[in-house]
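What you see is the complex with one protein chain gone and the rest in place.
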Amino acid sequence: MDKLKKLTKMKLFLPVFCMFLVLCVNMIYDASTGKPFYSFFQVGITNGLLSGRLVNILNRGSEVAILAIGMTLVVSASAGTDISVGSVMALCAAVCCRLLAGAAAPKATELAVPLIVGVLAAIGMGCICGAFNGGLVAYLGIQPMVATLILWTAARAIGLLVCDNLIVYVRNDTFGMIGGFVGFFPTPIIIAAVCILVVSIVLKKSAMGMYVQSVGINKSASRIAGLNSKRMIFICYLLCGVCAAIAGVVAASRITSADSNNIGLNLELDAILAVAIGGNSLGGGKFNLAGSIIGAYTIQAITTTMYNMGVSSAVAPVFKAVVVIIIVAIQAPPVKAFFRKRSAKRASLKSGKEAAAA
Amino acid sequence: MEDGVVLTMRGISMTFPGVKALDNVDFTLRKGEIHALMGENGAGKSTLIKCLTGINDFEAGEIHVDGVEGPVKNHSTSDAQKVGVSTVYQEVNLCPNLSVAENLYIGREPLTPMHTIDRRAMNRKAKELTERLKINVDVTQNLENYSLAIQQMIAIARAVDMECKVLILDEPTSSLDDSEVEKLFGMMRDLKAQGVGIIFVTHFLEQVYAVCDRITVLRNGQLVGEYPIAELPRVKLVAAMMGKDFDDLAEIKPEGFEAHADAPVVIDAKGLSHKGTIKPFDLVLHKGEVIGLTGLLGSGRSELARTIYGADKAQTGTLKVKGEEVKISHPIGAIHLGMGLLPDDRKAEGIIGDLSVRENIILALQARQGMFKQMSRAKQEELADKYIDILQIKTASKETPVSQLSGGNQQKVILARWLATDPDFLILDEPTRGIDVGTKTEIQKLIIQLAGEGKSIMFISSEIEEMLRTCNRMAVLRDGAKVGELDGDLTQERVMAAIAGGADNG
Partner (left out) sequence: MTSTTEKPAGALKERRQMNGNTVLLLITIILFFVLYAAGCAVYAGKGFATVQTFLNILRSKAGLLCVTCGMTCVMLTGGIDISVGSLVAMDCMLLSYGMANWGLSAPVMCLMVLGIGVLFGLFQGYCVGYLNIQPFIVTMAGMFFARGMTAVISTDQLSITADINQTFYNWANYRIYLPFGGTLNRKGVMIMPYFGIGVVISLVVLVVIFLMLRYTKFGRSLYAVGGSEQSAAMMGLNVKKTKLKAYLLSSFLCSIGGICYCMNTMSASVSQATGLEMDAIASSVIGGTLLTGGVGNVIGSFFGVLINGTISTIVQTNGKLASSWPNILTAALLCFFIVLQSIFALIRERKK
C-alpha cells in the first residue's frame, strides 16, 4: 500500500501511467481484431520509408510535442495558458508558404525565395505573435487566456488574409522534406527532438528553469529577490510563439500547403492537455518538461488509437474534452481535500480497529 | 449560562502544522461591555476570533452564545451571523463596485411583493442607518468612491444592523485618523449602551484604555488572564503581553555599541519620494550602523525602505550609495549595489513556497550573477548547508519545499538568501513578526552581530522595545513622511512621544 502511494507520488507517474493505459488499450484492441497483440510496436520499412504505428505516433505527435514545450513554460510562469498557439501556427504557415510560393501562388512548384528565408519569416511571425501575447500578459497584466483570445481568432483570420482566402500550395521537394522524410527517417521527429534537446540544455545549463518556476510561484517575491518577473513572463510567451511557428512550418510542409482553416485546428487543446497529463499544475509554478513531452506523445497515441478504431476526426474532441475534465478535476483542491479526508478517515478507522483488537 | 453573559468560550485548542496556536483558552464576554483582546503578534488573538466566526475549525473546547441552545460550532461567517456574532475586519470586506446601500443590505435586501429588490426602500433604510450612526455619505454612490475610513464605518454599520449580540472589531482603527477613531468610539459606546458585547482587538494601548471595560491577554496561544481595566495599568499590561522574555531581551547590546558618526557613509538619500506612499525624505546611514524606522502602522516605514531599495521606484530626489549617485529602477539594481530587502509580508513577497530551501537561499545570489551563469550544484548545496547550519534552520532537508517550514524558519531562509549575497546594506522589515520568542532573540542578536561586521542595517518593527535594544539611531515617521530622528539615549518615552508628534524630535 505504501509502495503504491510512493509510486503515485512520483513526478512522472501520471504521464507514464496514461501512456501505459493507451498502450494496453491498443494491445487489447489488436488482439481482439485478430492481429498479434504486439503489432502496435512493429516497426518496418515500406517503400524505403520507416513505418509502423509507433513511428507514426512519434511522427504525427511532433507538432504537439513542440507546442507542449512552449505551453509548459507559459503555464509555469504565468499560471495561464496560451490558447492562440493553434491559430499562430496557421498564420506562420501562411506567411511561410506565401513567401515561398511568391508570384506563383496559390500553386507553386519552385521556391520563390530560399527555404531558410521562408522558415525564418515564419519564426519571426511567431516571435511577433508571442511578443504581442507576452506584452499584454506581462506588462499590462491582462489574464493570459483573455489576452491570447485576441490572437486565437485574429491570427487565423490574418492567415487567411495573407493567402487571399485560398490554400497556397508549395509542391516542392525541399520544402516537403521538413514534414516528410530525410532518407528513410521522418524529419518531424528529428525537428521535435532538436527542439526538446535545445530547450532542455538551456534549462539545464542556465538558471532559467528556476527563474520561470520562481516567477510562476510568487511573482512579487521573485521581483524583490532580484528577478525581472515581467520580462521572464514575456520571454516565455515569446518562446511559445516561436514553438508555434516551428510547429506551423512542419504542419504546412506535411501537407505542402498553407491551409489556414485547418492547420493547428484544436491543437491548443492538445498542447494544454499534454501539459496537464504531464503532471504539471495548470495553476503555474513547478514544471516538468519531460512529463509534458510524454504527455504530448500520449495524446497523439490516443488520437491515433481513436482513428484506428474508426472514430472520425470531428468526434475525437469529445473524448479529449472528457479526459481534460477528468484530469483537472483530479487536480482540483476540493476533490483533493475530499480524498485526503477519506483516506484520513480510513486511517483513523484502521487505527481504531487495531486499538480495539489490542 | 450566567446572567448577563453573551458569550463563553471554554478550553479552546487548535493546532496548525507544527504550532500549537491555541492551548486551552477561555474567554467570557458580558452584555454591554467592550472587551479588549490583547497579545503580541502570534499570540493567538486572530486564531481565537477565527474559531469563533467559523473560519478555523477548533479541535477542542466549547462555545456558548446567549440565547442559543447547546454548544455552538460555526462553519462559516454566515453561520456565525445567524447566532448573532458579527465581525468587522481590518481590511474592509465589502464590495467596492456596489453602492453603499447595497453593501449594507446585500444578502438581506428589502423585497417588493414581486420578490424583486425594493431599491427605494433599501436606499431609505440605508440613509436612516447611516444618519443614525452619523456617517456622512450618499448611499447611492459606489463604495469605491469613499475613503477607507468611511468604508470601515460602513462595514461596522452593516454588522450593527444585523441584530448582533457579539460584535468583533479586529484592528478596526489601523486606517483611521484621530477624529475618525473618536467617532468610532462614540459608535461603540452607543452600541454598548444597547447591550451589545464588543470584542475589540487592537495594538494601540491608548485606545484600549480609552474605551474598554475589561482586558483578556493571550501569549503564545495561552491565556494569561482576564482583568478589569482598573486593575491592569499600562505597564502591567505590557508585562503580561510580553511575559518573561521582556527581561531576556535586555542584555544583547554589547558594550561600545555606539553610533558611528565618523564611519563612512553607505546610504545618502536626499528628497527621495514615491507618490502616494512616502513624501520626500532625507536619510544618511553609516557603515556598521543599525537604524530603526519607527511609526505607527501605515506611517510609511516600509514604503521608505522600499523606495530606497527600488521595490517602489523613487520619483524624486537623489540617492548616493557609497558616495556615488545611482538610479535604481528595479530591485536587481539595488542588489548589484549590495543591498537586500527582507519584506514585511513573508508569504506574499518573501518565500517562493514550492521551491526548495536550497533554491530559496541561492535565489538572490543567482539573480545577481545573471540567468546564464548558473551556480554549480555543488556550490548551491554548499551555500545551503552553510546557512542552514549558521542560522540553525530547522528543515527535514535542503530539498524540502520552503512552504513546509514554520514561519520562523521561513524567515531565516529569506535572511539566509540575503546573507548569501554578502550585502553592505540590509533592510529588515518586520523580521520578527509572527515568530516564536526564541527565534526573535536570535534574529535580534544576529542584527547586532552583522552590524559589528561592518554591515549597515535598517530595522523596521512595530515593537518599540525590540528596536530600543538593537538600534543606534531611529528615524520617526508619521502619515507618510519622515518627521525626525532620535539618537543618543533611546528610551520608550522619547520614542512614543516622537511617534505621537510631541515637541521632542531629538
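Before moving on, here are some points about what is shown:
A and B are the chain letters, set down in written order, and residue numbers restart from 1 in every chain.
The rule we apply is simple: a residue touches a chain if its C-beta (ideal position, glycine included) is under 8 Å from a C-beta of that chain, and two chains touch if they have at least 3 such contacts.
Note that the structure is a prediction, hence the values are computed from the model and not measured.
Touch with the chain omitted from the figure is made, among B:Ser78, B:Gln194, B:Ser397 or B:Gln449, by B:Ser78. Which of A:Leu161, A:Val182 or A:Met309 touches the hidden chain is settled by the complete complex: it is A:Leu161. Residue-wise, the contact with the chain that is not shown comes from A:Gln143, picked out of A:Thr33, A:Thr109, A:Gln143 or A:Thr174. Touching the missing chain, out of B:Asp66, B:Glu102 or B:Glu289, is residue B:Glu102. With the whole complex as reference, residues 76-78, 81, 89, 92-98, 102-103, 106-107, 109, 115-117, 119, 136, 138, 141-142, 145, 147-150, 158, 175, 177, 180, 275-276, 298, 479 of chain B touch the missing chain.
Listed by residue number, the positions of chain A touching the unshown chain are 80-81, 83, 136, 140-143, 145-147, 149-154, 156-158, 160-161, 164-165, 266, 269, 272, 282, 312, 314-322, 324-325, 328-329, 332-335.
We adopt the following convention: only the chains that are shown with their structure count from here on.
Each chain gets one centre point, the mean of its Cα atoms, and the points for chain A and chain B are 45 Å apart. Across the complex, chain A is touched by residues 311, 330-332, 335, 341, 343, 348-355, 359, 363-364, 366-368, 371-375, 417 of chain B. Residues 205-208, 210-211, 213-214, 217-218, 220-228, 285-286 of chain A are the ones touching chain B in the complex.
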